[in-house]
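This is the structure I have questions about; it appears just below.
With one protein chain removed, the remaining protein chains of the complex are shown where they sit.
First chain written, first letter: the chains are A, B and C, and each begins at residue 1.
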């Protein structure tokens, strides 16, 4: 298997970009990432945009982008795994290079989540659950986060107030991230008293709706060596699916994530203490569970350790950096790349590994990307 | 690079399956293809379903299918390249195996194109063109086929009547295909006098709307050897994009397809005369152009050779087998597999190669899959 | 018309009755009628009708607004353990949000799911309501 490196990354600030369409957002990061990569040609483009068909009325968005950007005859594909589509794009790009089918792959995650009023975008977003079994029966994604949160509080005797530590921390982190959507501090009481989304979940337990675009160029060793980019290796990208919530024996566990992290541990002897991480905290409660599944904290006790976590969601996470659905997984990898190679807002990680976790719904599918420093 | 074989294939008849949802259609072919493969486990599922979000209100359809079919924790992904999504799924499955990331990949193409009235499905289908530049300005896919057909007739001085030979032939072929949607003979006058879609294109120059599902299991040599399936090798799957119609210098050419076929010729010394082919004849005129790009016929003269073509679209093609969008590319590979290995309706191909061509819009993107007989 | 009438119609038995898939291979029962067992993938299943009765395990009062649900907010969404031991998530009606309790006995009855666009249909299906104790 051939090694894969990150040759370049680019992001724009996540925001309600009313004046820019998906072509402008994608165009901006593509231009920037190409300039940063110093590679001679691009062999393939992998695109993720979760709401392309619903919000943009666009199928085959990948081809339309090659047309718009004058990239013909570059092969291109769009992938969809719901909210984890961005990391799925990285996964496919990685596979194309390890397969020897490409030496350089352009990964573009772009989302226009604000083309319609929020209540319409909320309906589009609900399509990540099973339409026939869940959505038609009026169940929406935050309802599941709420049920999981209540079960977690009951099981581990944790109070609602104790679970405010995550969003507060994420807002603090976002202050240092130039690309973050929510750049202001919040307090525990602000979390508790914000408008309810699905109680006990409030507005500040949930990601904001925003537009964004991020791009990466992945390169084979051959190309990375030539351009001096043999720095950060994409060691692996793995993924798994799990059962719907109502078929789970324990709703406070994320089984597919558990499967994946133990796979990476076994395969690479990798320890989570050696890693800087970006995790999929679409709702506060998911952050606590993910921290526990990854082995960063003990079960039922992760909220106690949040304040001391320096290298988890340096970006501010989905909570405060934002969650431009199909772009999120690409942002995460770009962020880990930056914090390992250049430093972000005064934080630089000098350890060996970077890990990003992306999922759709409550771990309906999860994906992990393991990055490793080479020099 | 590791070799990839077809271990098993399955199809259902294309039809208006009012009583069966996408889960039942996919479930039927998955059950069948798994039984046919004699492999111990499946490592990955790649799904294509072009109208999943529009017609089914379903994102992350791949995960939802693993949940429905009890396939947890199998990793799964949906790919979208418009009308060629089915072959894009084969392309990604092939890459996952050559990359060493999987030994067996389940490919599922499933489409429910009849959940809404045809005029609604027609709007969904139009999303393969650029929404902002083309669709919003009232341009639909058959309009482009019509403009190309008129230009072709003018350039090569071919009459409308001469171009009826393709659909007539396709309906003849479909009679032998148990999975075909349109199983009746037509005549040139029936084509000419059918209702107009976008003149000079009539109803019989165009694919019918139908539901379908097809599945393949691709396997690495290691697995294929064990189960005695080292028969048909997936030699390569290649893809390219091209410019929108209004930016083309010659609209009677399909440039991305031309790029791909010359790539395969160069790389494998493969000759089209040694191959049985399935091509993407969404409109009659596209068939003539594709035959010419592939080198099966001379430019402007393909209609003269159609009657003698025995090994092109044995299935009846999109025209008469049908075009269940996201499933079509998977049907094509299954059909070539069948005609090379078992024979279909009395036709068996004993030559070395099989070729399938799938595209979206008028060659907005094209994909080619080259199959090669090993024993 | 956002929802396909066909999709709804095809599954109507599952919306009008609480149906379970009982697997002969792994022995587990699961909510919704399916032709494969979502636990083990076996096709050796039978569809059985649940009593529709159970108890609230947990619930949430939802204010999450979509353009399909806005006229019904807030919704109470509950995780219910049916008497058959099977879990199901669904909507709870005919009770004030403040009066819902964990452990509350509930039963399934037919209610309106949602109306579609102005010219669309109204979909009906099962929701849970508190069991009224007859003294």
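By our rule, a contact is a pair of C-beta atoms (placed from the backbone, for glycine too) under 8 Å apart; a residue touches a chain by one contact, two chains touch by 3 or more.
This structure is a prediction, so every number in the text was calculated from the model and none was measured.
The hidden chain makes contact, of the residues B:128, B:146 or B:257, with B:146.
Of the candidate positions B:118, B:187 or B:262, contact with the unshown chain belongs to B:118.
Among B:19, B:41 or B:138, only B:138 touches the chain that is left out of the view. Contact between chain B and the absent chain runs through residues 117-120, 122-123, 126, 131-134, 136-144, 146-147, 150-151, 154, 195-201, 243-247, 251. Looking at chain A, the residues touching the absent chain are 18-21, 23-24, 27, 31, 55-57, 67-71, 114-116, 120.
As a convention for this text, only the chains that are shown with their structure count from here on.
The busiest chain interface, judged by C-beta pairs in contact, is A-B. Here the CA centre of chain A is 31 Å from the CA centre of chain C. Residues of chain B in contact with two or more other chains: 21, 23, 56-57, 67-68, 71. For chain C, the set of residues touching two or more other chains reads 2-3, 7, 11, 38-39.
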